[in-house]
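Every protein chain except one is present and positioned as in the full complex.
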Amino acid sequence: MGKKLLEVRDLKTHLFTRRGVIKAVDGVSFSVDKNETLGLVGESGCGKTITCLSILKLLPNPVGQIVGGKIIFDNVDLLSKSEKEMRKIRGRRISMILQDPMTSLDPLFTIGEQIAEPIRSHQNLERTNLRKKIIEMLKLVKISAPEARIKEYPFQMSGGMRQRIVGAIALSCQPDLLIADEPTTALDVTIQAQFMRLLKEIQQEFNMAMIMITHDFGIVAKVCDRVAVMYSGKIVESAGVRDLFNHPLHPYTKALMGALPKMEEDMEKLTTIDGQPPDLGHLPPGCNFAARCPEVKEICRCDSPILSEINDGHVVSCLRVQ
Amino acid sequence: MVFNSITQMRRMPIFSVLFLVIFLICGIFGSSLAPLDPTDGDLSRSLIPPFQDRNYPLGTDHLGRDILSRIICGARISMIVCIMVIFFAGSIGTVLALLSGYIGGKVDIIIMRIVDTMLSIPYMMIAIALAAILRPSLFNIIILLSILGWTGYARVIRGEVLRIKDSDFVKLAKIDGCSKTRILIHHIFPNIVNTLVILATLQVGAVIIIESSLSFLGLGVPPPAPSWGGMLADSRSYISNWWLSTFPGLTIMATVLSCNLLGEWLRLQMDPQFRQK
Partner (left out) sequence: MQRYILKRIFLAFVTIYLVTTLVFFLARITGDPMDLIMSAESTQKDWDMMRHQLGLDKPIYLQYTDFIAGVFIGNFGNSLRWDKPCLSLILVHLPATLQLTICALLFSWVFGISIGTLSAMRPNGLMDRFGKIFAMLGQSMPIFWVGILLILTFAVRWQIFPTSGRGGLLNLVLPSITLGWYTMASMTRMTRSSMLDVLDMEFIKMTRIKGLSEVLVICKHAFKNAMIPILTLGSLQVGILLGGSVITETIFSWPGMGRLMVQSVFSRDFPLIQACVIITSTIFITINLLVDITYGYIDPRIRYQ
């Protein structure tokens, strides 16, 4: 095991909306080693994006607030840092690719300008070097004719190109940690694969750690070293990729994997998870998954499970397993 | 108008509604509610400050007329103008917008050109010019403001019609073989009523302001009939007697504010996109 780069301990992020408090992240712990890729998997709305935005301290203002926990990055707690210090970390040490490439770029500025911004605010480069650096970044993400593209605007690009440009922006200062929030859901399958391969290559080149948010186990299998499965604001299971695929322990993980379509199988065999995830504003007592769990027991409805290590590096939070 | 829940009703701007009800009552029963005759002057009791004489709680003007009574009776003109203008401007605007949006083609181009042209003349300028040509009278003010006011309706409602025209239920009605008139009356019109109500409420404020501005310039309903704008115009020669301008001004502001708040609230209720915010 490598050295720990990021450790999130019992993170609690609540959203104080008009309709009440939503516990979007409710006691999440995980860690990412240097050069490692962690997959963060879970249904829509389970709090993946909010978890990652908490790491950057960029929650929706003024609704979102971190109410507890620790985020230790490179041996310092980010929660104790001021906004000014955070700004030095954002973009340079931790960077993020947002979910939707179509809206992640400012429509009114050229591609070149948008890539230049983080470089300009973190490094002192003179104009010619800056230009060289931008072109280099565009080449890195495999944009053809980068010299001409610099002067173009987002609306002149296809979705796949925009996604790669967002990648170029996020990578422009060679961050230690890249958070990729479902970077490919908006793209079609072939471009998805291309982009994933590209990210993987760059990761190797830069010695970078990654958190890959996705709900596609196919991607997890290809790019991740370890996986954390998230359900309604909590991590329910976390293990190495092999381990998890071979011995999924939590019923939710099993169900998620069952919901994964496989080409050779009949579509009829595709299982779905019945029911809806619980409303994060009004959580019932007991295990959050109890209402949908196929293996539910009496105790699950009143006691909350805690995350505990079953065997080396494989943790799970399920009363039935423990 | 469907209100989704009691809680939304509760957020209704109660004071605005109350004030508007008072405004309507004053407008309808004005002269019998007023404590004194609003046009009856007496120079011996001119310029009495407010809160001093019980008979003239808001004081008297330069001709010795009771300000409170004048404000109460002045509501009538504003009310009549508002109601008539909203009726005429709303009808003209809606009909033209329906034609423009639904028939499209040349009709649409011509109507929208007229709207654009009207909107590129500063509103107040054309109002003053028309007021000059038409000569001031209650009837002419209504005509004038209606001529000016329909464009706002036409623009917004045409947009709505275009949107609804493309919607599935209208397409279905077409497949069912409904006639154009039937579709217009039974399918499109009911769907623009909400917008119409919002536009009308928001127009009340604008009409009151323009009407009183014209009165202020001496181009509104001619004296001695009391009008709020006219009272403010009179006050200019006696500017240090603050009550002459303050009370009519406050009245105009409160009325316009009430209409704006109510209109805003209605929009929040009826426009689901807006409500989410």
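By written order: A and B. Residues from 1 in each chain.
Following the convention adopted for this analysis, a contact is a pair of C-beta atoms (placed from the backbone, for glycine too) under 8 Å apart; a residue touches a chain by one contact, two chains touch by 3 or more.
Bear in mind that the values here come from a model prediction, so they are computed numbers and not experimental data.
S.K.: Which of these, B:Leu134, B:Leu162, B:Val197 or B:Ala225, touches the one chain of the complex that we don't see?
M.R.: Candidates B:Leu134, B:Leu162, B:Val197 or B:Ala225; residue touching the omitted chain: B:Leu134.
S.K.: Consider the whole complex, including the chain that is not shown, and state which of B:Leu63, B:Leu257 or B:Met270 touches that chain.
M.R.: Candidates B:Leu63, B:Leu257 or B:Met270; residue touching the omitted chain: B:Leu257.
S.K.: Sort through A:His14, A:Lys48, A:Arg90 or A:Arg164 and give me the one touching the missing partner chain.
M.R.: A:Arg90
S.K.: Determine which one of A:Val8, A:Ile22, A:Ile71 or A:Leu98 touches the chain that has been left out.
M.R.: A:Leu98
S.K.: Residues of chain B in contact with the chain that isn't shown?
M.R.: 113-114, 116-135, 143, 147, 205, 209, 212-213, 216-219, 229, 232-233, 235-236, 239-240, 242, 245-246, 248-249, 252-254, 256-257, 260-261, 277
S.K.: Determine and list the chain A residues touching the chain excluded from the picture.
M.R.: Residues of chain A in contact with the hidden chain: 53, 56, 58, 62, 87-92, 95-96, 98-100, 103-109, 117-118, 121-122, 153, 155-156, 166, 169-170.
Note that only the chains that are shown with their structure count from here on.
S.K.: With chain centres taken as the means of their Cα atoms, state the distance from chain A to chain B in Å.
M.R.: 54
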